[in-house]
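For this depiction, one protein chain was excluded, whereas all remaining protein chains were kept in their positions.
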Amino acid sequence: MPSADPSAIILEARGLCFLREDEPVFGPLDFALRAGEIALVEGDNGSGKTTLMRVLTGMLRPGEGEVRLDGATFSLDTMAGAVVFLGHQLGLKLDLSPRENLRVSSGLYGQREGADADLALAEVGLSGFEDEPVRRLSAGQKKRAALARLLIVPARVWLLDEPYANLDREGIALVNRLLEGHAQRGGAALVTSHGAVRFAGGEPRRIRLHA
Amino acid sequence: MPSADPSAIILEARGLCFLREDEPVFGPLDFALRAGEIALVEGDNGSGKTTLMRVLTGMLRPGEGEVRLDGATFSLDTMAGAVVFLGHQLGLKLDLSPRENLRVSSGLYGQREGADADLALAEVGLSGFEDEPVRRLSAGQKKRAALARLLIVPARVWLLDEPYANLDREGIALVNRLLEGHAQRGGAALVTSHGAVRFAGGEPRRIRLHA
Amino acid sequence: MTHGSTPTACAALLRRDLVLAWRRRGDIAMPVLYALIVATLFPFALGPEPALLARIAGGVVFVTVLLAVLLSLDHLFRGDIEDGSMEQLMLAPQPLALLVGMKVLAHWITSALPLIVVAPLLAGMLKLPGTAMPVLILALLIATPLLSLLGAVLVALTAGSRRSGMLLALMLLPLCVPVVIFAAGAVAAAQEGLPWAAPIAWLGAGLVMALVLAPLACAAALRIAMDS
Amino acid sequence: MTHGSTPTACAALLRRDLVLAWRRRGDIAMPVLYALIVATLFPFALGPEPALLARIAGGVVFVTVLLAVLLSLDHLFRGDIEDGSMEQLMLAPQPLALLVGMKVLAHWITSALPLIVVAPLLAGMLKLPGTAMPVLILALLIATPLLSLLGAVLVALTAGSRRSGMLLALMLLPLCVPVVIFAAGAVAAAQEGLPWAAPIAWLGAGLVMALVLAPLACAAALRIAMDS
Amino acid sequence: MSQSLSMGAYGFYVWSAVAVFFIVLLIDTLAPLARRRRNLRALRARIARQENRRRPGTPPQNESDA
């Protein structure tokens, strides 16, 4: 792992700003995420949470300011699998089973030590659905299948866009459990939510966006 | 309006059951919705809420039992616009603006007296976005655009599948406001949720599904 | 409270589909481009002998138009099903067959009509004699709505499936064989100065039947397809 | 913790696309059937004269293959973009151009290869003389990957909802025309007993260039498409 | 006999036709047998999976307060 130092800043935004047709979508943001930190991005509908996430993945180019990963300016080409993103679109192939979907992810991103697809699926509550095509899962089950990816992949930064949506209470607890585990392993995570759901693990950092 | 009698049963399920490959997805259900009643369908992920909704719209054929609308067995052909359904897929055309989408709905379903597209959009908090293609709206804004349809269309029965997902706090209050108004006008509604969100308007009926 | 009238609903849907097509007018250009490419290709592949080209012009134009229509048919209902609009259509208090008919009409206007407009150009490139041109246009005007309607029934059947446009092609072929034979036959007859009214009349009869039956069949097929 | 190696990632992606294709193996058969159908339509439209058919056989086979390849290319990236898999690919610690190359390879294997296998059958049905058959296969073996690669760039450009992509597509689509012209030309030459090595060599040169440049262009185009 | 087997000059055509007939129908006969076995195996697996699904949760049962 490149940065074993627990107090090291992993992800940092400096004066980050995204412009769409020269209108700022979100204002200049400054924040730094250290190893083991979870930050909650809060804001109303349309305040720019998803846009911020896409900027942080490098998919969108920031209008002003910059994003730094492990202290270096980063782009799609240089971040080398350090980041995993879970968006409104889950990135699952409907014709593959959850297990096969996981195998693709671990092929692309590598596999965390000791991680196992079936264990991960059991942990997100999908035992018995390992071989069902994802097409046949309910909305919440699909979300869980996507969450299983987080348990497999060795990325240090998790960017989760509304991970709580479509999940039942047990599923919300599951997301919180996953985040706590990740923080304990020294990862960092940025999670968007509408504040309607209380994040359980300690008091997280909050980044507030205004529409 | 066919049934002005406030105590009349609008939507009724008798021994309703759906089988998928001969496995029951949800067990025999009996419930009756009267004018002005709102019922909450609760259940964990994969317990069959969406499936129940699709059966109630007539899109899926019940395995056993029957659904009655205004006392008559109903099917896609006989219900004549009495039902409006909002599912995980919102039924919005991404290339049209919210206003254009609303115009299509009112063309198909007719328009409620005194209803106006721009007023409805303002009520769901989309003023200023009337002419933006839906593609450019955020997830929550899309949901709001779909909700605006409820304000326009004269259907007496609303079937809402997870209307709260992707909405911020103000959006959740909006859905509750819409439901209360609908109940006061003598409509009936069935709403699924995971119970993570508390329904505000009085104590609603609850229908519980178990996986 | 006003329940929507059927004409309003049809107009709203037709208008929606036309606006959507206009928003993506690039996609309208695609079938035309395919057709142009195919037409350009033949002189290259066969050499520029006018007699040979003239001989095959009618047939090539029809096959090309058929394939181009097929290409665009594939998307007729898919978008509506994927984004949940089809459920809205089915729940609307209007006869589904009529609504489906409107969708087919919109499809014909946006994909077949441009092809008919460029058909004289294509035929000209392939040296079709000018005398046969009016017959070509007439045959296209009758054959393309027929193809759209027949195609729509099959697309509706595949609506709930995870299918590709190719399955559609396979299913459509047996249905469109007679159409192609009649249409190309009429043009060939006109080219040789023979009477061409009979095949056109057959096509017309087919079109009338399809206009009545196809929307009903479509609606029935969609009901089957959505019931999953 | 094991970071995925590039070969592993490529293998995983290739495997995924092949499994997906296998799950929908009906779709693999489809280009083949489609080509068969088109080949069937031509005799219907033109009449069954063997000499005439033999004359156009080469051209028809290539136009058909072009259409079938383009038809199936249409879905190359769309599925991945719509379900969010494309974001996963772009964030993976692997060169995007390579991953895209894998996708094109999978596409070629599942849609062009079956076509090449049935091409002799098609050509035979259209009375192409046996002497020209090896040249036909050779030309197809070089032309289809070229079409897949060029088509992939085209599809990547139109992937976003951006107008500019459409414009570039209009410029790129005609690029496919020379490929078909050279390939059909080689077959026509072989049919007439003329030397056919030159057009094949041109095609080969084009393929080498496309193998290097097209994945890079694709990756760049996809970045643009996702950046909205 | 060998003369009768060679079918004049047409042995190749006749025997190919017979061979095609038998091969195609043989495949057609064997396919459903294999499929039945596969289906039964898949069914056992599916039932096992479904038992597995039910184990962690409550038994299937529905209620409503109507």
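Order of writing sets the labels: A, B, C, D and E. Residues in every chain begin at 1.
Everything that follows uses one rule, which is that a residue touches a chain if its C-beta (ideal position, glycine included) is under 8 Å from a C-beta of that chain, and two chains touch if they have at least 3 such contacts.
Here is the rule we use: contacts and distances are computed from a predicted model.
Of the candidates "Heme exporter protein C", "ATP-binding cassette domain-containing protein", "Dihydroxyacetone kinase subunit L" or "ABC transporter permease", the chain left out of this view carries the UniProt protein name "Heme exporter protein C". Of the listed positions D:P48, D:P174 or D:G204, the one in contact with the omitted chain in the full complex is D:P48.
Of the residues in subunit E, those that touch the hidden partner chain are 4, 7-11, 13-14, 16-18, 20-21, 24-25, 27-29, 31-33, 35-36, 39-40, 42-44, 46-47. Where subunit D meets the omitted chain, the residues involved are 24, 26, 29-30, 33, 36-37, 40, 43-44, 47-50, 53, 124-125. Residue positions on subunit C in contact with the hidden chain: 153-154, 157-158, 160-163, 167, 170-171, 173-175, 177-178, 181-182, 185, 199, 217, 220-221, 224-225, 227-228, in rising order.
By definition in this document, only the chains that are shown with their structure count from here on.
Mean C-alpha positions place subunit A and subunit B at a centre distance of 31 Å.
Each chain gets a centre from the mean of its Cα atoms; for subunit B and subunit E, those two points are 44 Å apart. Each of the following residues of subunit A touches two or more other chains: 88, 95, 125. Touching two or more other chains at once are residues 50, 53 of subunit E. Looking at the complex, you find that subunit A touches subunit E at residues 125, 127-132.
Only residues 1-5, 8-9, 11-13, 15-16, 19-20, 23-24, 79, 82-85, 87-94, 96, 99, 223, 226-227 of subunit D touch subunit A when the two sit together in their complex. The touching residues of subunit A, counted against subunit B in their complex, run 43-46, 49-50, 88, 125, 137-141, 143-144, 162, 164-172, 194-197.
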